[in-house]
Structures are given as C-alpha cells and as structure tokens.
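Below you'll find the structure, written out as structure tokens, and then a few comments.
Just one protein chain is left out here, and the rest sit where they should.
Our next item is subunit A:
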C-alpha cells in the first residue's frame, strides 16, 4: 500500500548496494530528517529539553554500544564508564583551553584507548566472563573518578561544563545544543549503516557468529575485536561528552553509574541487537516509556479511576514498564526493530502474504 517497488532497477552493483533502495524508505528518511531538524520550531522547550534531546543523545549511545554488542557480539556491561571518561575528559580539556571541537575528538580518543585496553580482555574471555571484565571496568572507572579529586573535584562535587561554541555556534541556547546532539546522532547513524555494509562490518559479524571460524576465513580476531572496542568506545566517549555539554551541563559521578550501563544494555536489547532503527526505538522506549506511564497513571489516579495507595502508585509504572519489556521480548525476541521490520514487510508484500515475484 505504501511501498511501490516497480521501476526500481540497478545498472551497477554499486547502485545495488546503496542504502534505502526503496523510494518509500527514502521519503520516510527525508521526512524524519526534516521533522528532526525543525523540532525546535514546533516542540515546546520543555518537551524538547527533557524528552527529545535526551532521546537523541541516548540513541547515539545505544548505537555506539550496539556496534560492539550487536555487530561484534562482545558483551559490555560497563559502557556508562566509557561515556564517563569522554564526559570528564572533554570538560577538563575545554577548561584547559583546547577548542571544543578538538576536545570532543580527543575525549573520544581517550575513551577509545582506555576502552580498548579493557576490551583486550575479550581476546581471552567470552560471554559471562567478558561481562565480568567489563563490570570491572565500570567499577574501576567509577572508583577512579570519585576518588581522584583532580578529575571529579571530589566525591560529592559537581563539575560544571564551561560555556563553549561549536563551529561558531554558541551552545548556550537549547536549540543549538539540540542541533549538535542531533547532528552527532545522525552522523553515527549514517556511519553505522555504512559499517554494516563495509568489509569491517562483515568482519565484525563473522567474529560475532564464531570467532575461530572467522579466523579460518581470514579475519584476524585480535585486530577485529580491538577495533570493535576502539570504535565503539570512541563513539561512546564522544557521546558522553555531548551528553555532558548538551544535556547535563554539570556532571557528577552518579550520572555514569552501573545502573546507567544496565539501562544502555536494556536499550540495545529491547531495540534489537545490531540494528540502527532498533537503537533509536530502544532508547526511546527505555527512556520515555516510564515517563509516559507515570504521567498516565498519575493522571488516572487523579481522576480516581485507579484507587490505589500513594505508595503503590509510585511502583505501578515500573511494574507495567517491566511487564512491557518482558512482553515485547516474548513477542519478538529480536526487539522493536524486528517488530518494525515485520510491519514493513507486511506492507511491502501488500496485498499479498508473500512476495509474488
């Protein structure tokens, strides 16, 4: 009904490999880009600042993590620590007088190097053991940040981000910060999609499926795994810096705690491992669903429809939220991305049940 495929043909393999080969998908992408770019014009500052902006940034974080977990199959339960490194590094670098643009890159590099060092464990261990190794990173980084005053300014201190501008655009208005975050998230999205169809992406998938089988077909597991940790940590580090500068504007160690890491893993799993659209949907779901549920239930409680105690009321949204995650993963273990894919395919073969040709 929405998808019209006739008249789509390719005169070179290069054209056949392009992203978005279906015209409808292209229109959808353009529409979403326009909607996203002009969001500051039609979304109220309250919603933009507290819903849309964090969604965009956490989508970027989920994309960074899903490169590692979804494509390369390396579990990482300490990704908030990687973002913390990026966030603290960028603040200290800009305070030291380095231009914001360069300090973004440098903070990404620092996060990448430290992330890759811990990722080195992945060369020896897999699965649950790798989870332990990355958890160690989480706690180690937490400990260092809290206990080295030179980094955090003390256990209970808050580190304010200095006023900066990005490519001559001062980051003091909400719209400017939103645009920077959106730009970064779009950049990561495009990068991710291109990685998936590049030789590097295929090497990552080979490692994920079986690392010694990948070695047999000529993929170097050592190099590829390190590259995966390095790339993913770089993306995570810059995202952490963006999170600090565009959203929090003042960072404390608790903002990058273990629970944040778990939340990131949840985003990736609920969205669908290794999927671009899944990262966006997963981040949106994990971030926004509890807020909406709380709003709806408190509205219902206010009208007296849900006669429950105040104490139970604060737990009810979380219970429903948990049930929803379980429900989604039962319904479709491959995540929200797969649900989207099913819907898309339903319309792709419309009005038939299977592809006809």
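The definition used in the following text is that contacts are C-beta pairs under 8 Å (C-beta built on N, C-alpha and C of every residue); 3 or more make two chains touch, one makes a residue touch a chain; residues count from 1.
Please note the rule applied: contacts and distances are computed from a predicted model.
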{"item": "Omitted chain (choose from \"Xylose transport system permease protein XylH\", \"Phosphoribosylformylglycinamidine synthase subunit PurL\", \"Long-chain acyl-CoA synthetase\" or \"Fe-S cluster assembly protein SufB\") - UniProt protein name", "value": "\"Long-chain acyl-CoA synthetase\""}
{"item": "Candidate in contact with the missing chain, chosen from A:42, A:212, A:305 or A:352", "value": "A:352"}
{"item": "Of A:12, A:44, A:199 or A:309, the residue in touch with the unshown chain", "value": "A:12"}
{"item": "Footprint left on subunit A by the chain that the document does not show", "value": "1, 4-13, 16, 349-354, 356-357"}
